[in-house]
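Attaching a single structure in C-alpha coordinates format; questions to follow.
Missing here: one protein chain of the complex. Every other protein chain is in place.
In this document, chain identifiers A and B correspond to the written order of the chains, with residue numbering beginning at 1 in each.
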Amino acid sequence: MTDEHPEIERLNEYLDQGLDPRDHRPLETHLSRCEECRRTLEELSAIVHAASELPEVAPPERIWESIAASLIERKSLSRRSSRWRSALLPALAAAAALFVGVSLWLVLRTGEAPTAADPEALAYMVTEELKAAESHYDKAIVGLEQIIAQNDGVLPQELASVLNQNLDLIENAIGESRTAIATEPQSTAAQESLLQALRSKVTLLQNTILLINEVRKGQGDNALDLIDEMRKTPVPNAPSNPI
Amino acid sequence: MGSPVAVIEAKRAKGAMGEEQLSSFPPPSLDRDAKRREDHDLVERTRRGEMEAFEALYRRHSPAVFGLALRMLQNRADAEDMLQEIFLQAHDRLPSFEGRSAFGTWLYRLSVNRCLDHLRSRGAKEQSRTEPLTYEFSGRVSTVGLRGLELERAIGELPPSSRAAFLLHHVAGFDHKEVGEMLGIAVGTSKSLVHRARTRLKEVLAR
Partner (left out) sequence: MKNTILTTTLAALLVASSAWAQREERFNRTLDVGPDAALSIGNIAGDIHVEGGPGSSMVIDAVKSVEDEGDAELLKSVDIEVSQLGNRVRVSTEHTGKGRRHRDHDGNVSVSYRVKVPKGTEVEIQSVSGSVLLVGVAGAANAQSVSGDVRVTDVSELVQAKSVSGNVEVLRARSGRHADIESVSGEVLVEDIEANEVTVSSVSGDVRLQGVSSQRASLESVSGDLEYTGSIAASGRYDFQTHSGDVVLTIGDQVGFELEASTFSGEIESDFTLKTTRAHTGRRLSAVVGDGSAFIEASTFSGDVRLLRR
(Lines give C-alpha, C1' and ligand atoms only; values in the text may rest on other atoms or scores of the structure.)
Protein backbone atom coordinates (compact mmCIF):
# COMPACT_ATOMS: atom_id res chain seq x y z
CA MET A 1 0.00 0.00 0.00
CA THR A 2 2.68 2.42 0.85
CA ASP A 3 4.34 1.95 -2.48
CA GLU A 4 1.30 2.56 -4.55
CA HIS A 5 1.00 6.04 -5.94
CA PRO A 6 -1.17 8.10 -3.64
CA GLU A 7 -4.31 9.66 -4.97
CA ILE A 8 -3.75 13.23 -5.98
CA GLU A 9 -6.22 14.18 -3.30
CA ARG A 10 -3.83 12.92 -0.69
CA LEU A 11 -1.09 15.01 -2.15
CA ASN A 12 -3.37 17.99 -2.05
CA GLU A 13 -4.13 17.31 1.58
CA TYR A 14 -0.49 16.86 2.32
CA LEU A 15 0.27 20.16 0.66
CA ASP A 16 -2.28 21.85 2.88
CA GLN A 17 -0.85 20.13 5.87
CA GLY A 18 -4.24 18.60 6.37
CA LEU A 19 -3.09 15.04 6.26
CA ASP A 20 -3.17 12.95 9.39
CA PRO A 21 0.36 13.11 10.85
CA ARG A 22 0.44 9.35 11.08
CA ASP A 23 0.20 9.20 7.32
CA HIS A 24 3.07 11.55 6.73
CA ARG A 25 5.84 9.03 7.10
CA PRO A 26 4.61 6.49 4.57
CA LEU A 27 3.84 9.23 2.10
CA GLU A 28 7.20 10.85 2.48
CA THR A 29 8.91 7.53 2.04
CA HIS A 30 7.06 7.01 -1.18
CA LEU A 31 7.92 10.47 -2.35
CA SER A 32 11.59 9.91 -1.71
CA ARG A 33 11.46 6.99 -4.09
CA CYS A 34 8.96 8.24 -6.64
CA GLU A 35 9.91 11.02 -8.99
CA GLU A 36 6.51 11.19 -10.60
CA CYS A 37 4.70 11.90 -7.39
CA ARG A 38 7.34 14.32 -6.30
CA ARG A 39 6.82 16.20 -9.51
CA THR A 40 3.09 16.21 -9.05
CA LEU A 41 3.52 17.65 -5.60
CA GLU A 42 5.91 20.26 -6.89
CA GLU A 43 3.48 21.27 -9.59
CA LEU A 44 0.66 21.65 -7.15
CA SER A 45 2.91 23.65 -4.92
CA ALA A 46 4.00 25.82 -7.82
CA ILE A 47 0.38 26.51 -8.68
CA VAL A 48 -0.34 27.57 -5.13
CA HIS A 49 2.70 29.78 -5.06
CA ALA A 50 1.97 31.32 -8.45
CA ALA A 51 -1.62 31.96 -7.44
CA SER A 52 -0.57 33.85 -4.36
CA GLU A 53 1.50 36.14 -6.57
CA LEU A 54 -1.23 36.94 -9.06
CA PRO A 55 -1.56 40.68 -9.04
CA GLU A 56 -4.45 42.97 -8.50
CA VAL A 57 -5.42 44.91 -11.60
CA ALA A 58 -5.96 48.64 -11.62
CA PRO A 59 -9.17 49.43 -13.46
CA PRO A 60 -9.49 52.20 -16.07
CA GLU A 61 -10.23 55.57 -14.58
CA ARG A 62 -13.41 56.02 -16.56
CA ILE A 63 -15.09 53.37 -14.46
CA TRP A 64 -14.80 55.52 -11.39
CA GLU A 65 -16.14 58.43 -13.37
CA SER A 66 -19.17 56.42 -14.37
CA ILE A 67 -19.73 55.33 -10.81
CA ALA A 68 -19.41 58.87 -9.53
CA ALA A 69 -21.77 60.12 -12.21
CA SER A 70 -24.39 57.57 -11.22
CA LEU A 71 -24.02 58.42 -7.59
CA ILE A 72 -24.48 62.11 -8.25
CA GLU A 73 -27.60 61.42 -10.21
CA ARG A 74 -28.98 59.39 -7.37
CA LYS A 75 -28.00 62.01 -4.89
CA SER A 76 -29.66 64.79 -6.83
CA LEU A 77 -32.79 62.76 -7.37
CA SER A 78 -33.14 62.11 -3.69
CA ARG A 79 -32.89 65.72 -2.65
CA ARG A 80 -36.02 67.52 -1.79
CA SER A 81 -34.72 71.02 -2.26
CA SER A 82 -36.57 72.78 -5.04
CA ARG A 83 -33.54 74.40 -6.48
CA TRP A 84 -32.52 71.03 -7.78
CA ARG A 85 -35.73 70.66 -9.67
CA SER A 86 -34.47 73.01 -12.26
CA ALA A 87 -33.15 72.82 -15.73
CA LEU A 88 -29.92 71.76 -14.10
CA LEU A 89 -31.32 68.38 -13.20
CA PRO A 90 -31.66 66.98 -16.71
CA ALA A 91 -28.24 68.35 -17.45
CA LEU A 92 -26.83 66.48 -14.48
CA ALA A 93 -28.62 63.35 -15.55
CA ALA A 94 -27.23 63.77 -19.01
CA ALA A 95 -23.79 64.17 -17.53
CA ALA A 96 -24.28 61.02 -15.56
CA ALA A 97 -25.12 59.09 -18.68
CA LEU A 98 -22.10 60.19 -20.62
CA PHE A 99 -18.40 60.22 -20.06
CA VAL A 100 -17.78 63.42 -18.25
CA GLY A 101 -14.27 63.15 -17.11
CA VAL A 102 -12.35 65.40 -14.88
CA SER A 103 -15.17 67.87 -14.58
CA LEU A 104 -17.05 65.50 -12.33
CA TRP A 105 -14.36 65.74 -9.75
CA LEU A 106 -15.15 69.40 -9.36
CA VAL A 107 -18.75 68.59 -8.69
CA LEU A 108 -17.71 66.06 -6.12
CA ARG A 109 -15.37 68.46 -4.45
CA THR A 110 -17.85 71.21 -4.03
CA GLY A 111 -20.46 68.76 -2.89
CA GLU A 112 -23.30 70.35 -4.71
CA ALA A 113 -24.03 71.94 -8.02
CA PRO A 114 -24.16 75.73 -8.33
CA THR A 115 -27.43 77.40 -7.65
CA ALA A 116 -27.76 78.83 -11.12
CA ALA A 117 -30.84 77.36 -12.68
CA ASP A 118 -29.52 76.94 -16.18
CA PRO A 119 -27.62 74.16 -17.94
CA GLU A 120 -24.90 76.60 -18.75
CA ALA A 121 -23.78 76.44 -15.17
CA LEU A 122 -22.99 72.80 -15.54
CA ALA A 123 -21.34 73.45 -18.87
CA TYR A 124 -19.13 75.98 -17.14
CA MET A 125 -18.03 73.54 -14.50
CA VAL A 126 -17.54 70.78 -16.98
CA THR A 127 -15.00 72.78 -18.87
CA GLU A 128 -12.99 74.09 -15.93
CA GLU A 129 -10.12 71.74 -16.53
CA LEU A 130 -10.36 72.24 -20.23
CA LYS A 131 -10.13 75.98 -19.78
CA ALA A 132 -7.04 75.54 -17.67
CA ALA A 133 -5.39 73.53 -20.44
CA GLU A 134 -6.57 76.05 -22.99
CA SER A 135 -5.06 78.98 -21.14
CA HIS A 136 -1.70 77.23 -20.97
CA TYR A 137 -1.77 76.79 -24.71
CA ASP A 138 -2.97 80.32 -25.31
CA LYS A 139 -0.08 81.73 -23.30
CA ALA A 140 2.40 79.65 -25.26
CA ILE A 141 0.82 80.71 -28.52
CA VAL A 142 1.00 84.39 -27.64
CA GLY A 143 4.68 84.03 -26.81
CA LEU A 144 5.46 82.24 -30.04
CA GLU A 145 3.43 84.69 -32.12
CA GLN A 146 5.36 87.54 -30.61
CA ILE A 147 8.66 86.09 -31.71
CA ILE A 148 7.27 85.62 -35.20
CA ALA A 149 5.86 89.14 -35.33
CA GLN A 150 9.25 90.54 -34.41
CA ASN A 151 10.66 88.82 -37.47
CA ASP A 152 8.11 89.89 -39.97
CA GLY A 153 9.34 89.83 -43.54
CA VAL A 154 12.20 87.43 -42.89
CA LEU A 155 10.54 84.50 -44.54
CA PRO A 156 10.10 84.44 -48.30
CA GLN A 157 6.63 85.40 -49.43
CA GLU A 158 5.62 81.99 -50.73
CA LEU A 159 6.67 80.23 -47.59
CA ALA A 160 4.98 82.72 -45.31
CA SER A 161 1.89 82.25 -47.39
CA VAL A 162 1.83 78.48 -46.97
CA LEU A 163 2.42 78.78 -43.26
CA ASN A 164 -0.32 81.37 -42.88
CA GLN A 165 -2.79 79.30 -44.84
CA ASN A 166 -2.16 76.36 -42.58
CA LEU A 167 -2.39 78.50 -39.50
CA ASP A 168 -5.77 79.68 -40.73
CA LEU A 169 -6.81 76.09 -41.19
CA ILE A 170 -5.87 75.34 -37.63
CA GLU A 171 -7.67 78.45 -36.45
CA ASN A 172 -10.81 77.16 -38.14
CA ALA A 173 -10.39 73.85 -36.40
CA ILE A 174 -10.03 75.67 -33.09
CA GLY A 175 -13.13 77.71 -33.82
CA GLU A 176 -15.18 74.68 -34.78
CA SER A 177 -14.10 72.86 -31.66
CA ARG A 178 -15.00 75.76 -29.44
CA THR A 179 -18.42 76.04 -31.03
CA ALA A 180 -18.95 72.34 -30.56
CA ILE A 181 -17.99 72.61 -26.90
CA ALA A 182 -20.42 75.45 -26.44
CA THR A 183 -23.26 73.33 -27.77
CA GLU A 184 -22.17 70.06 -26.21
CA PRO A 185 -19.93 70.78 -23.26
CA GLN A 186 -19.73 67.18 -22.16
CA SER A 187 -18.52 65.92 -25.47
CA THR A 188 -15.05 64.56 -25.05
CA ALA A 189 -14.68 64.43 -28.83
CA ALA A 190 -15.09 68.19 -28.93
CA GLN A 191 -12.73 68.77 -26.04
CA GLU A 192 -10.11 66.49 -27.53
CA SER A 193 -10.39 68.28 -30.87
CA LEU A 194 -9.75 71.59 -29.25
CA LEU A 195 -6.68 70.43 -27.41
CA GLN A 196 -5.38 68.68 -30.51
CA ALA A 197 -5.90 71.79 -32.62
CA LEU A 198 -4.13 73.92 -30.05
CA ARG A 199 -1.24 71.48 -30.06
CA SER A 200 -1.08 71.66 -33.83
CA LYS A 201 -0.97 75.42 -33.68
CA VAL A 202 1.87 75.42 -31.21
CA THR A 203 3.82 72.93 -33.33
CA LEU A 204 3.34 74.99 -36.47
CA LEU A 205 4.38 78.18 -34.74
CA GLN A 206 7.47 76.47 -33.40
CA ASN A 207 8.33 75.17 -36.85
CA THR A 208 7.85 78.65 -38.24
CA ILE A 209 10.32 80.01 -35.77
CA LEU A 210 12.81 77.32 -36.69
CA LEU A 211 12.48 78.30 -40.32
CA ILE A 212 12.91 81.97 -39.50
CA ASN A 213 16.02 81.03 -37.62
CA GLU A 214 17.41 79.10 -40.55
CA VAL A 215 16.76 81.94 -42.93
CA ARG A 216 18.42 84.43 -40.63
CA LYS A 217 21.42 82.21 -40.19
CA GLY A 218 21.59 81.89 -43.94
CA GLN A 219 21.65 85.63 -44.17
CA GLY A 220 24.54 85.72 -41.77
CA ASP A 221 22.35 87.10 -39.06
CA ASN A 222 23.86 85.83 -35.89
CA ALA A 223 22.30 88.51 -33.78
CA LEU A 224 19.57 86.53 -32.17
CA ASP A 225 19.23 82.83 -31.75
CA LEU A 226 15.52 82.38 -31.84
CA ILE A 227 15.80 78.86 -30.60
CA ASP A 228 16.71 80.07 -27.15
CA GLU A 229 13.82 82.48 -27.18
CA MET A 230 11.48 79.75 -28.23
CA ARG A 231 12.69 77.47 -25.49
CA LYS A 232 11.82 80.08 -22.95
CA THR A 233 8.22 79.94 -24.06
CA PRO A 234 6.57 77.42 -21.78
CA VAL A 235 4.61 74.93 -23.80
CA PRO A 236 2.32 72.41 -22.11
CA ASN A 237 3.91 69.03 -22.51
CA ALA A 238 1.35 66.55 -21.43
CA PRO A 239 -2.02 68.16 -21.69
CA SER A 240 -4.68 66.86 -19.36
CA ASN A 241 -6.77 64.35 -21.16
CA PRO A 242 -10.42 64.50 -20.28
CA ILE A 243 -10.65 60.73 -20.43
CA MET B 1 22.99 76.31 -44.54
CA GLY B 2 23.33 75.71 -40.89
CA SER B 3 23.35 72.41 -39.11
CA PRO B 4 19.97 70.80 -38.61
CA VAL B 5 18.00 71.97 -35.68
CA ALA B 6 15.92 69.45 -33.85
CA VAL B 7 12.30 70.38 -33.93
CA ILE B 8 11.01 70.76 -30.45
CA GLU B 9 7.54 69.39 -30.44
CA ALA B 10 4.91 69.29 -27.80
CA LYS B 11 4.49 65.54 -27.59
CA ARG B 12 1.46 64.21 -26.02
CA ALA B 13 2.35 61.88 -23.21
CA LYS B 14 -0.20 59.24 -22.66
CA GLY B 15 -0.09 56.42 -20.19
CA ALA B 16 -1.24 52.92 -21.11
CA MET B 17 -4.81 53.66 -20.26
CA GLY B 18 -4.53 57.31 -20.93
CA GLU B 19 -5.71 58.29 -17.52
CA GLU B 20 -4.22 59.38 -14.31
CA GLN B 21 -5.68 59.37 -10.87
CA LEU B 22 -7.54 62.49 -10.10
CA SER B 23 -6.37 62.82 -6.58
CA SER B 24 -4.13 60.98 -4.22
CA PHE B 25 -5.27 59.42 -1.01
CA PRO B 26 -2.99 58.21 1.69
CA PRO B 27 -2.13 54.61 0.86
CA PRO B 28 -3.68 51.94 3.08
CA SER B 29 -1.62 50.81 6.05
CA LEU B 30 0.36 47.66 5.64
CA ASP B 31 -0.85 46.45 8.98
CA ARG B 32 -3.99 44.44 8.45
CA ASP B 33 -5.78 45.66 11.55
CA ALA B 34 -4.93 49.27 10.89
CA LYS B 35 -6.21 48.83 7.35
CA ARG B 36 -9.48 47.50 8.65
CA ARG B 37 -9.87 50.39 11.01
CA GLU B 38 -9.22 52.83 8.20
CA ASP B 39 -11.79 51.11 6.04
CA HIS B 40 -14.27 51.24 8.89
CA ASP B 41 -13.67 54.94 9.27
CA LEU B 42 -14.18 55.51 5.56
CA VAL B 43 -17.42 53.54 5.64
CA GLU B 44 -18.68 55.75 8.43
CA ARG B 45 -17.83 58.87 6.53
CA THR B 46 -19.45 57.53 3.40
CA ARG B 47 -22.61 56.91 5.36
CA ARG B 48 -22.55 60.52 6.42
CA GLY B 49 -22.53 61.52 2.77
CA GLU B 50 -18.87 62.12 2.09
CA MET B 51 -18.25 61.21 -1.51
CA GLU B 52 -14.51 61.49 -1.03
CA ALA B 53 -14.58 58.73 1.53
CA PHE B 54 -16.34 56.42 -0.86
CA GLU B 55 -13.84 57.24 -3.55
CA ALA B 56 -11.07 56.36 -1.12
CA LEU B 57 -12.69 53.00 -0.55
CA TYR B 58 -12.92 52.53 -4.28
CA ARG B 59 -9.25 53.36 -4.74
CA ARG B 60 -8.23 50.95 -2.03
CA HIS B 61 -10.36 48.02 -3.05
CA SER B 62 -11.13 48.29 -6.75
CA PRO B 63 -7.86 46.73 -7.95
CA ALA B 64 -8.59 43.60 -5.98
CA VAL B 65 -12.22 43.51 -7.05
CA PHE B 66 -11.35 44.16 -10.65
CA GLY B 67 -8.80 41.39 -10.58
CA LEU B 68 -11.40 39.04 -9.21
CA ALA B 69 -13.98 40.10 -11.77
CA LEU B 70 -11.52 39.69 -14.63
CA ARG B 71 -10.54 36.24 -13.55
CA MET B 72 -14.06 35.17 -12.78
CA LEU B 73 -15.71 36.51 -15.89
CA GLN B 74 -12.77 35.99 -18.25
CA ASN B 75 -13.99 38.94 -20.23
CA ARG B 76 -12.74 42.46 -19.94
CA ALA B 77 -15.90 44.21 -21.01
CA ASP B 78 -18.00 42.26 -18.57
CA ALA B 79 -15.47 42.79 -15.81
CA GLU B 80 -15.59 46.55 -16.26
CA ASP B 81 -19.36 46.61 -16.15
CA MET B 82 -19.29 44.27 -13.20
CA LEU B 83 -16.88 46.46 -11.29
CA GLN B 84 -19.20 49.38 -11.72
CA GLU B 85 -22.25 47.38 -10.64
CA ILE B 86 -20.43 46.04 -7.62
CA PHE B 87 -19.44 49.42 -6.31
CA LEU B 88 -22.83 50.94 -6.97
CA GLN B 89 -24.43 48.09 -5.13
CA ALA B 90 -21.89 48.40 -2.34
CA HIS B 91 -22.79 52.04 -2.00
CA ASP B 92 -26.45 51.17 -1.87
CA ARG B 93 -26.00 48.52 0.74
CA LEU B 94 -23.60 50.37 2.96
CA PRO B 95 -26.33 51.47 5.35
CA SER B 96 -27.00 47.84 6.11
CA PHE B 97 -23.37 46.86 6.52
CA GLU B 98 -23.04 46.13 10.20
CA GLY B 99 -19.30 46.02 10.42
CA ARG B 100 -19.16 42.56 11.93
CA SER B 101 -16.84 41.50 9.18
CA ALA B 102 -14.20 43.64 7.59
CA PHE B 103 -15.33 45.83 4.74
CA GLY B 104 -12.97 44.06 2.37
CA THR B 105 -14.47 40.70 3.20
CA TRP B 106 -17.97 42.06 2.82
CA LEU B 107 -17.06 43.56 -0.52
CA TYR B 108 -15.45 40.37 -1.76
CA ARG B 109 -18.50 38.41 -0.81
CA LEU B 110 -20.71 40.75 -2.76
CA SER B 111 -18.32 40.64 -5.70
CA VAL B 112 -17.86 36.92 -6.01
CA ASN B 113 -21.57 36.28 -5.75
CA ARG B 114 -22.44 38.80 -8.39
CA CYS B 115 -19.85 37.23 -10.64
CA LEU B 116 -21.26 33.78 -10.05
CA ASP B 117 -24.77 35.01 -10.77
CA HIS B 118 -23.55 36.49 -13.98
CA LEU B 119 -21.78 33.33 -15.03
CA ARG B 120 -24.73 31.13 -14.18
CA SER B 121 -27.34 33.24 -15.86
CA ARG B 122 -25.39 33.14 -19.09
CA GLY B 123 -24.79 29.45 -18.89
CA ALA B 124 -21.28 28.17 -18.56
CA LYS B 125 -21.27 26.97 -22.15
CA GLU B 126 -22.18 30.32 -23.59
CA GLN B 127 -19.40 31.89 -21.64
CA SER B 128 -17.13 31.16 -24.54
CA ARG B 129 -13.41 31.49 -24.32
CA THR B 130 -13.18 33.92 -27.17
CA GLU B 131 -11.39 36.51 -25.16
CA PRO B 132 -8.49 35.15 -23.21
CA LEU B 133 -7.23 37.84 -20.94
CA THR B 134 -3.53 37.30 -21.33
CA TYR B 135 -2.93 40.81 -22.57
CA GLU B 136 -4.32 42.28 -19.42
CA PHE B 137 -1.88 40.52 -17.22
CA SER B 138 1.13 40.52 -19.47
CA GLY B 139 2.47 43.78 -18.20
CA ARG B 140 2.29 42.79 -14.61
CA VAL B 141 3.71 39.35 -14.26
CA SER B 142 6.96 40.09 -12.57
CA THR B 143 8.24 37.45 -10.23
CA VAL B 144 6.08 34.73 -11.62
CA GLY B 145 6.97 35.23 -15.23
CA LEU B 146 5.53 32.95 -17.86
CA ARG B 147 4.10 30.65 -15.26
CA GLY B 148 1.75 33.36 -14.09
CA LEU B 149 0.49 33.96 -17.61
CA GLU B 150 -0.16 30.29 -18.14
CA LEU B 151 -1.91 30.12 -14.84
CA GLU B 152 -4.18 33.03 -15.73
CA ARG B 153 -5.21 31.21 -18.86
CA ALA B 154 -5.71 27.95 -17.06
CA ILE B 155 -7.95 29.54 -14.44
CA GLY B 156 -10.34 30.31 -17.24
CA GLU B 157 -10.85 26.63 -17.73
CA LEU B 158 -12.16 26.02 -14.26
CA PRO B 159 -15.86 25.69 -13.75
CA PRO B 160 -17.42 28.62 -11.87
CA SER B 161 -17.58 27.25 -8.35
CA SER B 162 -14.07 25.87 -8.17
CA ARG B 163 -12.82 28.96 -9.91
CA ALA B 164 -14.43 31.12 -7.26
CA ALA B 165 -13.15 29.04 -4.40
CA PHE B 166 -9.65 28.91 -5.83
CA LEU B 167 -9.50 32.66 -6.37
CA LEU B 168 -10.85 33.48 -2.95
CA HIS B 169 -8.58 31.07 -1.16
CA HIS B 170 -5.31 31.21 -3.04
CA VAL B 171 -5.38 34.61 -4.67
CA ALA B 172 -7.30 36.70 -2.18
CA GLY B 173 -6.06 34.69 0.78
CA PHE B 174 -9.26 33.84 2.63
CA ASP B 175 -9.34 30.67 4.70
CA HIS B 176 -11.82 27.91 4.00
CA LYS B 177 -14.14 29.06 6.73
CA GLU B 178 -14.36 32.54 5.21
CA VAL B 179 -14.70 31.13 1.70
CA GLY B 180 -17.49 28.91 2.95
CA GLU B 181 -19.32 31.84 4.43
CA MET B 182 -18.96 33.88 1.27
CA LEU B 183 -20.12 31.16 -1.04
CA GLY B 184 -22.67 29.73 1.27
CA ILE B 185 -21.00 26.33 1.44
CA ALA B 186 -19.48 24.13 4.09
CA VAL B 187 -15.80 24.36 5.00
CA GLY B 188 -15.18 20.85 3.66
CA THR B 189 -16.84 21.75 0.39
CA SER B 190 -14.61 24.76 0.01
CA LYS B 191 -11.56 22.64 0.58
CA SER B 192 -12.77 20.08 -1.89
CA LEU B 193 -13.47 22.73 -4.52
CA VAL B 194 -10.01 24.22 -4.08
CA HIS B 195 -8.33 20.84 -4.37
CA ARG B 196 -10.33 20.02 -7.42
CA ALA B 197 -9.29 23.34 -8.90
CA ARG B 198 -5.63 22.68 -8.26
CA THR B 199 -5.81 19.24 -9.81
CA ARG B 200 -7.56 20.56 -12.86
CA LEU B 201 -5.07 23.40 -13.20
CA LYS B 202 -2.23 20.95 -13.03
CA GLU B 203 -3.77 18.98 -15.88
CA VAL B 204 -4.35 22.05 -17.98
CA LEU B 205 -0.84 23.34 -17.42
CA ALA B 206 0.68 19.98 -18.26
CA ARG B 207 -0.78 20.03 -21.75
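Just so it is clear, a contact is a pair of C-beta atoms (placed from the backbone, for glycine too) under 8 Å apart; a residue touches a chain by one contact, two chains touch by 3 or more.
Small disclaimer: the values here were computed from a predicted structure and weren't measured.
Per the touch definition above, the residue from A:Ile8, A:Ile147, A:Ala190 or A:Met230 contacting the chain not shown is A:Ala190. Among A:Val142, A:Val162 or A:Ala182, only A:Val162 touches the chain left out of the display.
By the touch definition given at the top, chain A reaches the unshown chain through residues 62, 97-99, 158-159, 162-163, 165-166, 169-170, 173, 176-177, 180, 184, 187-190, 192-193, 196-197, 200, 204, 207, 211, 214, 218, 243.
Please note the rule applied: only the chains that are shown with their structure count from here on.
Within the complex, the chain B residues that touch chain A are 1-2, 5, 7-14, 17-23, 51-52, 54-55, 58, 62-64, 66-67, 70-71, 80, 83-84, 87-88, 91, 136-137, 140-144, 147-148, 151-152, 166, 170-171, 173, 191, 195, 198-199, 201-202, 205-206.
Those residues of chain A whose C-beta lies close enough to touch chain B in the complex are 8-9, 12-13, 16, 18, 40, 43-44, 46-48, 50-64, 66-68, 70-71, 102, 105, 108, 111, 199, 202-203, 206-207, 210, 213-214, 217-218, 227, 230-231, 235-239, 241, 243.
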